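Of the protein chains in this complex, all but one are displayed in their positions.
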Amino acid sequence: MDKRYRVLIGKPGLDGHDRGAKFIARALRDAGFEVIYTGIRRTVDEIAAAAIQEDVAAVGLSSMSGAHMRLFPAVVEALARAGGADIPVLGGGIIPDEDIPALKNAGITAIFTPGTPIDTIIEAFRAACRTHLGQQAR
Amino acid sequence: MNVDFLVQALHRGDARSVARAITLVEEGDAGGTAILEQLDRERIEQALLIGVTGPPGAGKSTLCAQMIGQLRDRDLRVGIVAIDPSSPLSGGAILGDRVRMMRHALDPGVAVRSMATRGRLGGLCSAAGAAVRIMAASGCRVVLLETVGVGQSEMDIVALADITIMVLAPGFGDEIQAMKAGILEVADLLVINKADQPGAQRLRLDMAAALRDPGDRQQRILETVASEGRGVTELLDRIFLLEEALRDGGALERRRRRSRELETLDQALELLREPLRQRIRDRNEKTRDPRELAREIVERMVIMPAQAARNDDEHGS
Partner (left out) sequence: MAAKDPRLRDWEEKELAASLARFPERRQHFTCPGGREVERLALPDEIDERYCEDLGFPGRYPFTRGVQPTMYRGRLWTMRQYAGFSTARASNERYRYLLDQGQTGLSIAFDLPTQIGYDSDDPMALGEVGKVGVAIDTLADMEILFDRIPLDKISTSMTINSPAMVLLAMYVAVAEKQGVAADRLRGTIQNDALKEYVARGTYIFPPRPSLRLITDIFRWCADHMPRFNTISISGYHIREAGSTASQEVAFTLANGITYVQAALDAGLSLDTFARRLAFFFNAHSNLLEEVAKFRAARRLWARIMKERFGATDPASMMLRFHAQTAGSTLTAQQVDNNIVRVTIQALAAVLGGTQSLHTNSRDEALSLPTEESVRTALRTQQIIAHESGVADTVDPLAGSWFIEQLTDAIEAEARELIRQVDEAGGVIACIENGFISSQIEEASYRYQQEVEQGERIIVGVNAFQVEEEATVPVLKIDPAVEDEQVQRLRQLKAQRDREQVAAALRDVEQAARSGTNLMEPVLAAVRCYCSLGEICGVLRQVFGEYRD
């Protein structure tokens, strides 16, 4: 039987626009994922701690306020501090193309901008989970 | 995966190891069974498992979050296992109870785990009992097990938990009618949450009508306003008093024995499911009555080998 992928969808920072995050959460559920949704306005440490406790195979972040350059890398760092450096982090929101290379350098596995088809996003989560669990098994 | 290392770390309360251990059990990994074998029995013995159930919207998560806060004030390590249903279509799930637990996310004295039912009927997932034992072994003095109460799941939680509390709120009057026969009788404590809201009075009357014995009403009905933390101290005090009584009188031990038996039975049936399915498929019967066929398959698969084994023992070999 297929493994059930567990992922966490988090909203770091103060931005309360969660329409996108909730849509992704539901779409992932409908694609067979178990999704832990953190709700809005979480600190990066809260997100990292939840990801560890829930033993997720990937973390997805959403930010619409333009704070992604500080917050996304901060989640990667917080995960590392909490002992989860191996958990892949994906991000989406209103993110200018020019920010993408810097975010990838900071350890964000994939970035989704407005208009990315949902199937692309689901596939990226699936790939991230597969890679992560594959490494863990070794 | 080094099992010994993981077990040591989880006994120290390491969050990631607790989480990994639960996943291994949930996935049916052989490592999971090995871990469960090595858990600290004494801690499991001492821990209290509180089942929390009730209809959606009654405020269970908020109440649990408040209980956790107050248990932490009493300096107790706490675990919570929150169970949500899996989608019957995709098998996926959104585990949303985490939202209300986030305030405890950074507290190393609180272990939180969200789980999906994964197709199991009733409201519990088959790994719930194991998750609770892992948390207990990691040092949780109290573990809360929260599930949405729909139909059968309330009875499941009663069977598994040491103490079960049923959370109700105004505006769910019809549900009470439906539940009267079952859960109100078996839940240890009945909590009227949102007791400050209009409609609370009606709920009180309905509950009182359901419990005919006045002493019972006095003992088992409590009121809370979880969003403001009101009534939570009293609830916990009542729970611990009850725990003491159950332990002293030996009732707790009886409940746990029954719970162990049920979980064993449950797991045994779960293990049989695939082999049985295979045999039924292999037989490819078109004419036999299903009931008769089932009896025959089980007889050959379980009962006859058992008799054969007994015969072997008797005759010596």
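The first chain written gets the first letter, and so on, giving A and B; residue counts start at 1 in each chain.
In the analysis below, a contact is a pair of C-beta atoms (placed from the backbone, for glycine too) under 8 Å apart; a residue touches a chain by one contact, two chains touch by 3 or more.
This one's a predicted model, so the numbers in the text were calculated from it and none came from an experiment.
Shown as candidates are A:Leu28, A:Leu71 or A:Ala128; the residue that touches the absent chain is A:Leu71.
In the complete complex, the hidden chain is touched by one of A:Gly13, A:Gly32 or A:Gly60, namely A:Gly13.
When the missing chain is restored to the complex, the residue among B:Arg72, B:Arg103, B:Arg141 or B:Arg204 that touches it is B:Arg103. Residues touching the missing chain, restricted to chain A, are 13-19, 22-23, 26-27, 39-41, 43, 65-67, 69-71, 74, 94, 96-98, 113-115, 117-119 (touch as defined at the top). Contact between chain B and the unshown chain involves residues 57, 59, 99-100, 102-103, 169-171, 194, 197-199, 227-228.
FYI, only the chains that are shown with their structure count from here on.
Centroids of chain A and chain B (each the mean of its C-alpha atoms) stand 30 Å apart.
On the side of chain B, the complex with chain A involves touching residues 15-16, 18-20, 22-23, 27, 86-87, 89-96, 98-99, 102, 105-106, 111-114, 116, 118. Contact residues of chain A toward chain B in the complex are 3-4, 6, 25-26, 28-39, 42, 45-46, 49-50, 52-55, 82-84.
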